[in-house]
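A single protein chain has been omitted; all remaining protein chains appear in their positions.
Each chain carries a letter (A and B) given by its place in the written order, and its residues are counted from 1.
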Amino acid sequence: MLPHRNNTLTQPLALWITAVCLLLMSMSVPAEDKPVVYTVNYPLQYFAERIAGDLVEVVLPVPAGIDPAFWQPDSEAVSAFQQADLILLNGAGYAKWLSRVSLPRRKLINTSAAFRDRYLQVDEGVTHSHGREGDHSHTGVAFTTWLDFKLAAEQARAIAAALSKIRPASKNVFERNLALLEQELLALDSQLREMVATKPAISLLASHPVYQYFKRRYDLNITSVMWEPDVVPGAVQWSELKQLLKLLPSNWMVWEGRPGPESVARLESMGVGSLVFDPCGNRPVEGDFLGVMQQNLQNLKRAY
Amino acid sequence: MIEIDALEFAYPGAGFQLRIPGFSITKGEKVAVIGPSGSGKTTLLNLVAGILVPEQGRVACAGTEVSALADAARRDFRISSVGFVFQDFELLDYLNVLDNILHPYRITRALHLTAGVRARAESLAGQLGIDDKLRRGVEQLSQGEKQRVAICRALLPGPQLVLADEATGNLDPRNKGHILELLFEAVAMHDATLLAVTHDHELLSQFDRVVDFNDFRVAAS
Partner (left out) sequence: MDSLYIAWKYLNFSKARTATLVACVTLIAVLPLALQLLLAESERQLLSRAASTPLLLGAPGSALDLVMNGLYFDDEVPELISMAAVDALADSGLASPIPLYVRFKARRFPIVGTTLDYFDFRGLTVTAGRPLALLGDCVVGAEVAERLGLKAGDSLLSSPETVFDLAGVYPLNMKVAGVLARAHTPDDLAVFVDIKTAWVVEGLVHGHQDLSRVEDAGVIIEQSSDNVIANAKLVEYTEINPGNIESFHFHGTPGDYPLSAVITVPNDAKSATILRGRHLDGASDYQLVVPETVIDGLLANIFRIKHMLDAVILVVAVATVLALVLVFALSIRLRQREIQTVFRIGGSRLTIARLLAAEIAIIALISGVLCAVALLLVHHYSDELVRSLVIR
């Protein structure tokens, strides 16, 4: 009797091995000729590294454990960005610090420019205005575009095009690597769509409003609260949750990071299970972007 | 020293004619010339110095027939052999006393300004009692002092003939005699001859001879 093979893992694994082989086959470049590319978040770093291999040095200067979306670089970090050959931006208002620093425009690549007409406006959060008739702030645009894996593939394409401009001699390599990466991202996309199709109507809670594109792409019924995984919600928040559950019964809370045991236990007492879907904005402690997303899918399966 | 024969001179268009049939001065003589204004006394000095050339006749000075010389030669003769002392001193207010004394040496190449000449100038100034004023401007001097500077200037080149045109005319009575005395001493010391035009009759007795221009036949139209 043949051992049972998990078909959902074999295909991506094979693709991964192929990818690694191709990467090893690509020409290695002396360090001094390597263009340097800076990114504003880990998904873009991952995509760039997958596409460029060792032909390009890709840097994400955000320290581990910090959410890159809300990181504020100091002048030295900004200077490092300025020295790069290319700066990959996520777009959609990601990295608020961009509006507070000086970067050379000609080096900036907005990887989501191709679909900026499909950005999602965010209505959570508190705005402010100066005087009744004065200027007011908007809460902004949702920025976790890479959680829509189809959009993630478009971002990867934008990265490949930008890399080809700064290193035209390696265009073919970039395109080959891009094709592989796209395949994997679209595979993830398919898997998710298939999974959600099994129970399209289920209602999910999200601990934080970071799943807008995910929700739209995969047609999920997600309602967000404003909780942090490492902070035990207060009484008001628990009360608000109870009210919410009355309106929108849900059995699962999707956390962006590992929640504290107290929060998990209290939720379970309310009949709500906890699962982690890590947006992976920064470098994971273990594994890589695709690995984290695969794990996310596994975690999400518990709800389906 | 000076010999004039049958001299006739007239300024063009002036209607004035000077006629001197004969006139001479011996070396070392101090001669005064008197006469009414406009009688030609200054003209006589200019003819003797070679500044003017007679139409007729002859003017000889120190053995040189001045009237027969060309312009440049007359100038050279004048600068080396004749010293002029003027009524109004004719000093240059932009030069100091020493520079005024040395002035003739700076305006002609016939005279050469050397260290010896400077030393002689200072010595001459000392003889005339103005050696302590050599660096002063002439405007700081009295009338008498100015005339002494003029006398130094006239005598420095060692002229054989000194022509003084009303040299005491602008001096106060007290100074007139003193300056004339100084002039006589300086002329005698340099073994020169003095021909002086003067209106100061009280000084005439100090001259060796007095020539009255009325003695000459002067025709005026």
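Criterion: contacts are C-beta pairs under 8 Å (C-beta built on N, C-alpha and C of every residue); 3 or more make two chains touch, one makes a residue touch a chain.
This one's a predicted model, so the numbers in the text were calculated from it and none came from an experiment.
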Residue, one of B:A10, B:V53, B:L95 or B:L203, that touches the chain absent here: B:L95
Sole contact to the chain not displayed, among A:L15, A:V36, A:V101 or A:I166: A:V101
Missing-chain contacts mapped onto chain A: 72, 74-75, 78-79, 82, 96-97, 99-106, 123, 125-132, 135-137
Missing-chain contacts mapped onto chain B: 46, 49, 51, 71-72, 75-76, 78-80, 82, 84, 86, 88, 90, 92-95, 99, 103-108, 110, 113, 153
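Following the convention adopted for this analysis, only the chains that are shown with their structure count from here on.
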Chain A and chain B, separation of their C-alpha mean positions in angstrom: 120
